[in-house]
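One protein chain omitted, others in place.
Order of writing sets the chain letters: A and B. Residues in each chain are counted from 1.
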Amino acid sequence: MKKLLLTAGALALAAGAANAQVACPIKIGATAPLSAPGAVTGGEAMRDAMAIAEADINAAGGVLGCDVQVVVADDEGLPERGRAVMERLITQDGVVAVGGGYHSSVGLANMEVADAAGIPVVYAETWNDDITGKGLKHIFRIAPLSSEVARIFADFAATVPGVKKVVLVAENTDYGLPASEQTKAGLDAAGISSSVFTVDIGTQDFSGIIERIKAEDPDMIIQLLTGEASYNFTQQSAEAGIGPQDIPTTCDQAALESGAFWQNVPDGNLCFVNAVGLPRALYNDKTNAFVAAYTAKTGKSAAESYAMEAYDSIMILAEAMKIAGSTDGDAIVTALENITYQGTLGEISFPYNSANPPAAAGVAPYFWHQFPNPAVTMVQYQEPGQLAADAPNLFPPQYKTGEPIWPASVQQ
Amino acid sequence: MISHAPKIAGSVAAALLVLFPLVYSAGNYDFVMHLWITAFYYAILASSWALLAGYGGQFSFAHLAFMALGAYGAGILDNYVFLTSLPTGTCTEFGLLGTNIVFLPPAGTGDAGACLTAARATWPEGATVSRFPLLLQIAFGAIVGGGAGWLIGTLVLRLRAAYLALFTVGLSEILRAVLSAEIWLTRGQAGMPMSPLFPEGITILGTTYGPAAKLPAYYVMLALFFATLSLLLWVARSRIGLFLRSLREDEDAAEALGVDTVKWKRAVFVLTAAIAATAGAVQGHYVGLITPNTLVLLQMSLVIAMAVIGGLENLVAAAIGAILISFALEFLRTDFTILGLEVDMTTWRLVFFGLLLMLTLRFLRNGVIQGALMWIERRGVGAETVAKRRAAEEAK
Partner (left out) sequence: MDHPGFFSLAILWMVLWGAIGGAVIHRAYLARDLDVTAARTVGVAVGAATGPFGLVPLYLRTPTLTRAWQALPWIGVVTVFLFAFRASDPDNVCFTSGTFVTSQLVNGLIMGTIYGLMALGLALIFSIIGIVSFSHGEFYMIGGMVVYYMTEVWAPGLGPIAAVIAACAVTFGIGAAFERAFFTPIYAGKVERPNEYAILVTFGLAFFLQYLVQGLSGANPVKASPFFELPRSEWPAGAPIIETTRSNIKLFDMISISTPRLTAAILSVVMLLALIWFLYNTWTGRALRATAQDRQAAAVAGINPGRMNMLAFGLGCMLAGLAGAVLVQAFSWLPQTGAIPALRAFVIIVLGGLGSLPGAFIGGLILGLVEAAGAGCVPDPTRAAAYLPAYGMIILTLVLLLRPQGLFGRKV
């Protein structure tokens, strides 16, 4: 039996070695939630963005003389499925690297599978600190760190005039829960009191909890909800008289798809939205080209952050393969550690790596293989029906392009 | 000879399943192994549900709730209880036969093991920390699940048909809400991590397999599947099976004839719940993570559909149905283009699946697999009769 297995293994290895030379097309895997209970909206946006990445790479002549094929697998937003599809991508589809990724829980569950198989992964939209915090050799991330976003929230709240008490509304997921803890800690540090309301994902009717938030009489509401939950919450809070026009409210980044936002949240004006990626004024050629292609393909009015991140995750992997001159996992990792890549998100690099470990550089361990400074900004819709691209950036100061319009409670 | 056909076919199939991991060697080995393990898991759930619903007539939607109780029961021991060779002094602990059983305080998404980590730093070389034994974890899961089965079996004594279905839907939803809201214990939607089946790896016949290797997990799940199926078949063919059928056909008449309906109703709930819980505990260790989403109604409907499409009143057919469907759902994911229209199979496969379920129920009341089995059997009988007649005629 042992002999049989060894022979099989040797055969597979030999086949692998032969393939490494000329395996056309080169397959890059990706995971995204494409069916419930996952966030299908986000998953489909990422799938469309990665299809554009595939077309762009191939139009520019492919990689190492081959066409690239992006294989998107449905992780259903379930960690156990996420693990299975990662196995499928690696062993069945034979991908050489993996991009995409939406839910943090899925990323946490499947990153070790890829790492053990020696397949590099660039996560696009998984915010949980632990993804890079584990310091795995093959794991990279271009999404912002949850704790960094929490810091932006807390710092921004401190700039809103007269804010003493904040209500955090978090979904009970591994995005919402750590984010609420981190944001609360940040607010505490700034001397702002806060209370956390946790809601079940899939909640449609928030009216009871909104009345309760109203009874707390907060000076500001920070939402840590995703997708349609954020839409529902924002619109229903407006209908209950504590909407974005009544007190300062932050909305989920899903609001940046302005067409869907205004359809779902007609009373969402003056909402503050945390945006990942370059502010409109700093868009580079790649951002412009991608947004044009994406809006043409999907009929949406703008490109969401996660679409841009998904696009960049595939593009940067292709670029790393070109630099490495091979599709070998370790070679790609080395190339990624040294890369400086102009993407739709700006200039991407991974400065804290095996040559410069986080501990030696004096930063937190989760900066390992992390794109340390994706632009995370606060933008504000300032008139109903405004396009996301026209909404001004308010925070942080280096990206500021406009003055905030404060809602009624601040003006009084 | 005809009567031996199913037995022979069964033995051949079993032998093939045992040999498969040794013979198969394609590049997608790990993935195919994973599909098989998942298929066995669903087959265990579907066949045990078929005994409960098809034989006992107890149309319960709580089967995955039992599964989750088993998995979380094992998971809680796995995460919060450890055996150490030295006392920590700071954690809650007590000594037993020279080892210390250490209970860590549940800490939600935080670090539960702080006191243990601190103690370990001061320990001399050679001090050991090991997880709560795997078999005891699984046994505990099975007891939790079986206990819940006893409780629910008792509570639903008065409820029938639609009432039973709604009651069990309600219980599963409550359990799901508790598992996702009590984050301090279960880590909520983030899921509870579980150690691999064999964290140190395992050596079988001189070959060492790492903790992530598929082959040991394959044999564990296969053994559980065979054991489950044998147990279920034995129960179904014994006198108990008859009692169960009498429950299904006419509970009042059965009671009048002296069948202890209360006892058997409870018993079938305990048995199938314990089986589901064991499967859940093993699957949890294999996957390495359990989340409350594993018991949404959608997942339960999947198990039910597998049993129904296979054949509700035939445990083997239900198991085969589960294996075929879990493979089909995976391989039907490939998108294709027809008449210039791109079909996104991720979604459409479930449309076809729903349609298949409806049509099976409407036109093949015994299920596809069971129907096919019966057809083959009858065809054999027909041929045999014809042959016998001919032989008789020729003899004249």
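In this text, a contact is a pair of C-beta atoms (placed from the backbone, for glycine too) under 8 Å apart; a residue touches a chain by one contact, two chains touch by 3 or more.
Every value quoted in this text rests on a predicted model; they were computed, and no experiment measured them.
Peer 1: Among the chains present in the display, which ones are touched by the chain that isn't there?
Peer 2: A, B
Peer 1: Pick out which of B:Leu136, B:Ala161 or B:Ala387 touches the chain that's been left out of the picture.
Peer 2: B:Ala161
Peer 1: Given that one chain is not shown, which residue among B:Leu171, B:Ile202 or B:Leu222 touches it?
Peer 2: Considering all chains, including the one not shown, the answer is B:Leu171.
Peer 1: Of A:Gly241, A:Gly325 or A:Gly385, which one is in contact with the hidden chain?
Peer 2: Here the residue in touch with the unshown chain is A:Gly241.
Peer 1: Across the whole complex, list the residues on subunit B that are touched by the chain not included here.
Peer 2: Against the left-out chain, subunit B lists 53, 57, 59, 155, 158-163, 165-167, 169-171, 173-174, 176-178, 180-181, 248, 297-298, 301, 304-305, 308, 344, 347-348, 350-351, 353-355, 357-358, 361-362, 365.
Peer 1: Just checking the interface: what residues of subunit A touch the absent partner chain?
Peer 2: Against the left-out chain, subunit A lists 35-37, 40-41, 43-44, 172, 195-200, 202-209, 211-212, 214-215, 227-228, 231-232, 235-236, 238-241, 260, 263-264, 266-267.
Keep in mind that, in the parts below, only the chains that are shown with their structure count from here on.
Peer 1: In the complex, go through subunit B and note every residue touching subunit A.
Peer 2: Residues in contact with subunit A: 22-23, 25, 27-32, 34, 38, 109, 177, 180-181, 183, 188-191, 205-207, 212, 287-291, 293-294, 296, 298, 330, 333, 344, 346-347, 350.
Peer 1: Looking at the complex, which residues from subunit A come into contact with subunit B?
Peer 2: Those in contact with subunit B are residues 1-2, 4-5, 7-8, 11-12, 15-16, 34-37, 73-74, 77-80, 83-84, 87-88, 90-92, 94, 104-105, 108-109, 113, 116, 172-174, 177-178, 181, 198, 200-201.
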